[in-house]
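Only a portion of the chains appears, each positioned as in the full assembly.
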Amino acid sequence: MTKRVREIISWYESANPGVRANLARMLNHGRLAGTGRMVILPVDQGFEHGPARSFAVNPPAYNPLYHFQLAIDAGLNAYAAPLGFISAGAADFAGEIPLILKLNNHDLLAEEPDPAPAVTGSVKDALRLGCAAVGFTIYPGSLKSSLMYEQLRGIAEEAQANGLAVVVWSYPRGSGISKEGETALDIVAYAAQIAAQLGAHVIKVKLPTAHLEQGAAKKVYEELRVPLEPLAARVRHVVQSAFEGRRIVIFSGGAREDDKSLLEQVAAIHDGGGFGSIIGRNSFQRPREAAIDLLGKVIDIYAR
Amino acid sequence: MTKRVREIISWYESANPGVRANLARMLNHGRLAGTGRMVILPVDQGFEHGPARSFAVNPPAYNPLYHFQLAIDAGLNAYAAPLGFISAGAADFAGEIPLILKLNNHDLLAEEPDPAPAVTGSVKDALRLGCAAVGFTIYPGSLKSSLMYEQLRGIAEEAQANGLAVVVWSYPRGSGISKEGETALDIVAYAAQIAAQLGAHVIKVKLPTAHLEQGAAKKVYEELRVPLEPLAARVRHVVQSAFEGRRIVIFSGGAREDDKSLLEQVAAIHDGGGFGSIIGRNSFQRPREAAIDLLGKVIDIYAR
Amino acid sequence: MTKRVREIISWYESANPGVRANLARMLNHGRLAGTGRMVILPVDQGFEHGPARSFAVNPPAYNPLYHFQLAIDAGLNAYAAPLGFISAGAADFAGEIPLILKLNNHDLLAEEPDPAPAVTGSVKDALRLGCAAVGFTIYPGSLKSSLMYEQLRGIAEEAQANGLAVVVWSYPRGSGISKEGETALDIVAYAAQIAAQLGAHVIKVKLPTAHLEQGAAKKVYEELRVPLEPLAARVRHVVQSAFEGRRIVIFSGGAREDDKSLLEQVAAIHDGGGFGSIIGRNSFQRPREAAIDLLGKVIDIYAR
């Protein structure tokens, strides 16, 4: 166990040994093992966007086994997916890569202004499938946010009692927030704080823009000159907003990007003290070798 | 156990032996035993459309025992029906044909733009009645889809823990989808993916048309030239969308058709790699001998 | 045990011995014992319509003991009432007449277009009060029908597991149905089918008129010339719609009628193969001797 991993684990002082062991299991896996940084492969787009939009561009990705192998071969820390995808390979790949069972999911077939994902898996499923953690999405800003927070509360209590780590996707969204506001710095920082207060061990947020959404917050950012630029400074602010960096915060990029921008973003996450990346569409929506190549470059940056 | 059945069962690697045994029980029953193809008789129309619309054309079908005997005599793989119909014959026909207890049902007496069926049976009922599987309908596209997904999640967990297989009817429907969209290729493929992600062992969808419903999906289908014709290609796409064919996907036809069209559709399902058919109204809404004759022809195609 | 009762009980082949014994207990009680026909006294009008509208015309009926005695003295098969009325006499009259505890009730103080009764008793209540069965009302056609079906599902499972029979009042009602449609032949037949599919052992419906409510059904009735006249033919159709007569279906008349019409209706139920009557207001809303006289004539018809 490296000193850095030991330090990170020490922040979770109220968590039981099982949770700490599973956090360590993820931090100590793959090419970034021991660095305190993480790169995770998430594949819930089949549910969230539909199969053709997710996989038609790289048809081998229709096969659930493809993603296990990709995460392993790219030397990632963990693989996260919904019940069906995890069930389809958990036995074949048992012990080869830490798994995160995504416990709620949302599809695009019935849109609402204030959405909430459906709960599609359980802590018991995660345990029987040999997962290291459960994943759960909340939408702060949705009028249904209380429902999600309360579902998460119950799941986190059960997961923690069973030694599983809790990874929270905190994605602001809903009638209380503008489209631009979903990635505004104040909102992303707020979303990270909420996830941390709800007991998340690992927090996943989107990379923040320099936009400020809420009037009362904007006033504070301006008066106290909280830096909005560069991106690394925003990353630093979000990490600070999650208990002064005492919680693992990782960042996602969103839609497919050109590789140069993506790697610049990763460098900014690294420089701002972010703990890593969760990279989905930019990895499985290209040929396998190209994905492994790109993920290798991402890992190289974090390994600096 | 044939090699093909053994292969199919191997895809369900996270399922416990009880579930695998029940999947094998269905795959190894009737005239298609061992082929990896299935033809199932579903009779929930009494609940879904009313008794006269379902049975008046062939009055012996009012009797629940009729359907057990029909499924047995036609050499089908399984018989699926709601609690009342299964209860009425489960003891008489114990051990003669695998049973699927349909756990939710919907009637036509109170229509809503975003419907959800009522839960009308339980896993405990299925166990005490000696069933091999439970059946559950979801309506992706309904604003109540989360309710159905969450009901299914609980039922699937309990069924799986008790060694029962889970058959999901995934029927897109609701205010988010046009009437034509309910059978659109992108939507049917999405519905198959959702059912697979929710943990279904067997997925039942409607035969897709060449229509594409959602703009963002249409763009992908067109750019990547996903083939829309012939029907066999669409079947193949839907099967691919259910974990690259690693889940059993079967197809229904819908309203009564002329036999020629029906058999052409079955041939397309066969050619596209579909795993079989679920044939209700085209079987019990005609005289018994005619039904057995038609089902025989269907089986012949799958047995090719 | 007569051959006829033995035959009826045989239809409930999936029910456990306790349920069969309680069905037999009702079929073998009173003057119609052993005939396979039933006349039941239901007294929930105090709750459903208010006490004065129910009992002021015959004040001894305010007393809950009155109804037990009436049902016993008239030689009926069973007495059905809500928790309060049953509790008030269950010990005094223990063992003298089979009791049906009505588990949900509706009042007229807060009207809604899509009503659902409140659950006002439990299976545990029925057990501790020595009942033979529980009663439950569903309103197919109400937008809240799923709620009622699901409540019934849970109650039926618990009742069945404890050896109690389940009597379902299936009364179409709600925004999906016209007033005239509530007793339309297609709707009453559909309501009987739904109750049977939900696992009812005894089904109570209203006598159907020759009206047809739903367009798609009407087409079938007309094309296939399902007879709408006379009343006995309609009774026969409803009984057929409940699993070809393999479920006990009994009929209610509704508001107070002149005796001649009532007895003609009973004769039609008898001739159409109906299993009996449930007679409330026509029995307790007249002097005791007159009620016993009328009920005697009803029983005479069924005993033919």
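Each chain gets a letter, A, B and C, in the order it is written, and its residues are counted from 1.
FYI, contacts are C-beta pairs under 8 Å (C-beta built on N, C-alpha and C of every residue); 3 or more make two chains touch, one makes a residue touch a chain.
Since the structure is predicted, the reported quantities are computational estimates derived from the model, not experimental observations.
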| item | value |
| --- | --- |
| Oligomeric copy total, full assembly; chains in place: 3 | 5 |
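By definition in this document, only the chains that are shown with their structure count from here on.
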| item | value |
| --- | --- |
| Chain contact graph, described as a line, ring, star, complete graph or other shape | line |
| Cα-superposition angle relating the copies chain C and chain A, to nearest 5° | 145 |
| Chain located farthest away, centre of chain A as origin (C-alpha) | C |
| Same or different contact residues where chain B meets its copy chain A, judged by the half mark | different |
| Gap in Å, rounded to a whole number, between the CA centres of chain B and chain A | 36 |
| Where chain A touches two or more other chains, by residue | none |
| Complex interface listing, chain B residues touching chain A | 11, 13-15, 114, 140-143, 145-146, 149-150, 153, 157, 172, 174-177, 186-187, 189-190, 192-194, 196-200, 214, 216-217, 220-221, 224, 226, 237, 240-241, 243-244, 246 |
| Chain C contact footprint on chain B (complex, rising order) | 46-47, 49-53, 56-57, 59, 62-64, 82-92, 105, 107-112, 116-122, 124-125, 128-129 |
